[in-house]
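Have a look at the structure that comes next, please.
Note that this complex is displayed minus one protein chain, with the remaining chains in position.
To keep things simple, chains are lettered A, B and C as they appear, and every chain counts its residues starting from 1.
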Amino acid sequence: MKIVKLPKENLAKFVSSLSSFGQIHAPVKRGEKSLAFGPVSDFAQIQLNYTRTILPLKKYFFKPIDTMFNFSAEKGYELPMEEPEQRNVFFGVHPCDIHGLKILDLVFSGRYVDNYYFARRNNAAIIGLDCIPDEFCFCRSTGTDFVDSGFDLFLSDIDESYLVRVGTSLGDDMVKATESLFRDIEKQDREKYKGKSIEKRESFQIQIQLQDLPGIMDLEYDSPIWEELGQDCLSCGTCSMVCPTCYCYAVFDELDLDASSGRRMRRWDSCLFKDYALVAGGHNFRAERSSRVKNRFFHKQRGFVSQYGRPSCVGCGRCKAYCPAGIDIVEVINKLRSEIRV
Amino acid sequence: MHKSIVIDHLCRVEGHGGITVRIKDGKVADVNMDIFEGPRFFEPLVVGRSYDEVAPILMRICAICSASHTVASLMAVESALGIEVSTQTRLLRELLVQGGNIESHALHLFCLSIPDFLGYPSAIALASDHLQEVKMGLELKKLGNTIQEAIGGRAIHSMNAVVGGFGRPPTREALLDLKGQLTKGLEQSLAAVDLVSGLEIPDFCTSPNIYAALSSDGSGYSLFGDRIALSTGDTKDIKMYKEICNERVVAHSHAKQSLFKGKPFAVGALARIALNGEKLSGQAKKAKDKLGLSSLSENMLDNNAAQAVEMVYSIERSLDIIDELLREGIKQEEPVEVRIRAGAGVGAVEAPRGTLYHSYSFDKAGRLTEADVITPTAQNLANIEKDLRISVENLIDESRESLGPKLEMVVRAYDPCISCAVHLVEVNLDEKRISKKESRRIT
Amino acid sequence: MGKPKVGIYGLTGCAGDQLAILNCEDELLDIAGALDIKSFPMAMSGGDENCPLDIVFVDGAVVQPKDEELLKRLRERATLLVAIGTCAVWGGLPAMKSEIAREELKRKVYGRAGKIFDTTAPQHLSRFVKVDLSISGCPIEKEQLLQSVASLLHGDLPRLPNYAVCTECKMAEYPCVLLEKGQLCLGPITVAGCKARCPSYGQPCIGCRGPVEEANVSSEVRVLKEKGFTWFDIQNRLRTFAAPADCFEDKIFKEGANA
Partner (left out) sequence: MSNHRNATSLENPYLPNPARIIRTLPQIPDHQLFQIRFEKEEIAESFRHKPGQFVMLSVVGTGEAPFSISSSPTRPGNIELCVRRIGHVTDALFKLPPNALVGIRGPYGNGFPVEKMEGNSLLLIAGGLGMAPLRSLLWYALDNRAKFKNVTLMYGAKNPDDMLFKYELLNLIDRADVKCLLTIDKKDESEIWKAHVGVVTTLFDHVEIDPNDTYAAICGPEIMFKFVLDKLLQRNFPKDRILMSLERNMQCGVGKCGHCMVGYKYTCLDGPIFTYWDAINLPEMI
């Protein structure tokens, strides 16, 4: 992989130059303490030292609410006129979120390809940025604290400069476009990078064992933990909305007042919702809230492993940070494990 | 005056009301404006609530003037707790109230009154012959809602206006957008004035009225003020509002009635124009002159004309407010921090239908101990009965069928919160003139 | 298919939901064109008060015998009864609870003269009659209203959100007012549909749309207590808009008080 160096004083210039590759989106302030990815016009808006945004990047590719196509009584179902997707450059994406996108790429591809997702995804450039974990992060445990693909450029802080890994030819074009801003890396840069890497590894406040979790989940299928969690969970859906790898959606038709034309829509759904596994006639395959909470954990940590060979949790800590009921994925996993030990 | 009356009051009367008229031996015996709306006991129910919960609850007394309730309530809370809000907040609140005024007046004029004068049962029926006029009315109404939504967060029951300020003040872009719409609306409001000037106003309910309205120290016409001015020449500080609104419970109504020195009085657009009309300027002043509202009107049916004038005023004033906000630069400021303390305070606003008072006391934990809300319609009820009586006397020879609608017209002119403004007239005439003592009650 | 015959009525409330219909200024004439509005006392005279109706929209709560009579008569006349607004769906503010008994309230407001008025414990419509569709909100959201009218015209019932305000709040990526500002927010147990209006202005959800199905009230109470709110304040907020709802019944309240 091509690796170059960007002195920090050149960052603003470089980021501004990216606008020729598309609309720049980066983490900006949202409220007093929160952050969100949003369009930026001024480098000063960008929060470089952020930990997490409320929503992951999935909101751009797999929108919270989206029109799929139109319908009318006479013409049936029709795709709207295709507008060329805007080109976007996402600056400052953390490794866990890049992994999250890679997982969504898997889900939305396969035998049936979700064009809505990929039309936008294919017009997105990803510029990653390294980060320091906080008390919610556990991406080291999920193996998602580093990335080697899924970005066009990836910036790692090495004090006075950023070490820049070039992941794609588009990334290379971006570097080329402002070549004078970049420098070659030297020996001490490599050493710094390695040092920083160790520093990051050691700064994790949470460590959990996940490799053998699928088996443990099977063993603990009937654990009383699920019942306890079912009592706490509010079914508010927050965890699914903020999760970079929750991809469930519900489909509904929206009618115009003429009562004959309208749109088929989809919106983010959550397996924590009462209606999620409800079928016509009123049978609910997960009528108990506890079975729904269990499903979320099972799908992430057990089912996804069987399907795709890896858990779908990327350790971003969002569900833990934003759950109003304080349900903590790490604590749940630890509890499941310690029950085994007894 | 009934000394035994308790201090707490029922507030909202909009909804289900009626009129009962009894004529005995060719003479008017009883004229009652009845209110059957189910009581909601807002004031005692809100006792014990924390200071920040009061406005969200009490604004829901009324949907159509919720902006006025919101602002009056917040002002009362702030006055009780000694909170000084910023100039920006004051301007935004006024803008909110002006939005409410535009919406309410447009609704009343185009959906309720004009169809009345032109002999249609509803705006929808009116639209079949006068589509352009109805569309214009709806656009004006929408303009009022757009303002309330942009400033208050929602057209009905604002949630953005809170104690100490606003959750999130509107952006500069939002204000510029409003300005564009208001500029267009001004033209339409002038067209509305033309429309109203063409209406023939009957004079069967003409009689001298006492008018009351808030009076501000400033030079311009305003919907705010610290003093209450009456056409009798009396003035009071708003804190003394009870001296004007002596409320009494009447047997035929779920609403209480107000009397000033034992006499009924009127509040609302016509009262405001009567008392503060000279302060109007710009297009509103021209509109007032055009509609012949220069002298003190004795005909409550002129209230529709007054509303048309005020619609022009509210739009012009909104434009001024926006200009001032833009000039100063709109700040994304947080609401003023609240220091909880015990206290009492009154907030008063000229709502579309007249002066609205909210008066609260709080204990030292910031919990409400007492609330009193006097709505304009409650103040107008006695005057409505007076006008009804005059009308019946003037029209005593008319048949029940032609009398009924005219009496409805009188009630509706007061715009007493829409739902009770319409069709709940029970006309009980003398047995000699009607074989059976029948009554007509719709709803 | 002819135009459906429609009635729009109000019981006891602020009439905000009928007003919300009138507030669809851009669509009002289309709505009026698509429906055969037989009666809408708030906005038109001379309605037909006896004809059978295909759909009746009712706002407001039942707080007096008169309301109950009207409601039952409307139910008899109409094929579909649609409750509009939180008052109609959950009792709303007319059913707001406090420690004070209703008779006492009446005495406080009207003095001894209060004796002459008949009132009953305020309840939502479904306590008296079958409700075919509930559109909650204080007031209802225009979008949901239009969506519902479209579906009804199409011959279906609309599918309204059956999840919490939190979900919509997160979808729109508003900062959580509960976690970030420590406000007493009912978003987790309030039914969505307002696009999280209050949090969008940095304000807590006060539950104006009523509870979501299967609202986990005890967990919400626990969460709020952990955030430092007193039971007094939590209780007040819970029983503002939907006091008669089953999930706020006494048992939960006793639990909440003790928890």
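Simple rule for what comes next: contacts are C-beta pairs under 8 Å (C-beta built on N, C-alpha and C of every residue); 3 or more make two chains touch, one makes a residue touch a chain.
Predicted model, so just to flag it, every value in this text is computed and none were measured.
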Partners of the unshown chain among those that are drawn: A, C
Chain not shown: contacting residue from A:168, A:197 or A:231: A:168
Contact partner of the left-out chain, one of A:37, A:50 or A:71: A:71
Of A:154, A:182, A:247 or A:322, the residue in touch with the unshown chain: A:247
Per the touch definition above, residue among C:73, C:127 or C:154 touching the missing chain: C:154
Touching residues on chain C - with respect to the absent chain: 154-157, 159
Touching residues on chain A - with respect to the absent chain: 68-69, 71-74, 76-77, 79, 101, 105, 107-115, 118-119, 121-122, 124-126, 150, 152, 168, 170, 221, 247-253, 255, 259-262, 264, 266, 269, 271, 276-281, 285-286, 291, 295, 298-299, 302-307
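We take it that only the chains that are shown with their structure count from here on.
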Centre-of-Cα separation between chain C and chain A, whole angstrom: 37
Intercentroid distance (Cα basis), chain B paired with chain A, Å: 52
Mean-CA-position distance for chain C and chain B (Å): 25
Residues of chain B touching at least two other chains: none
Numbers and ranges of chain C residues touching at least 2 other chains: 202
Residues of chain B that touch chain C when the two form their complex: 4-6, 8-10, 12, 14-16, 36-45, 47-50, 53, 56-57, 60-64, 66, 107, 111-112, 121-125, 127, 131, 134-135, 138-139, 141-142, 145, 153-157, 159-160, 162, 166-168, 249, 251, 254, 256, 408, 417-419, 422-423, 442-443
Interface residues, chain A side, partner chain C - complex: 30-34, 36, 53-55, 59, 64-65, 231-238, 241-242, 252, 254-260, 262, 267-268, 270, 273-275, 289, 322, 324-326
Partner chain B, residues of chain C touching it in the complex: 9-20, 22-23, 25-26, 28-29, 32, 37, 40-47, 49, 60-64, 66-67, 70, 93-94, 96, 98-100, 102, 104-114, 116-117, 119, 122, 138-139, 197-198, 200-203, 206, 208, 233, 236-237, 240
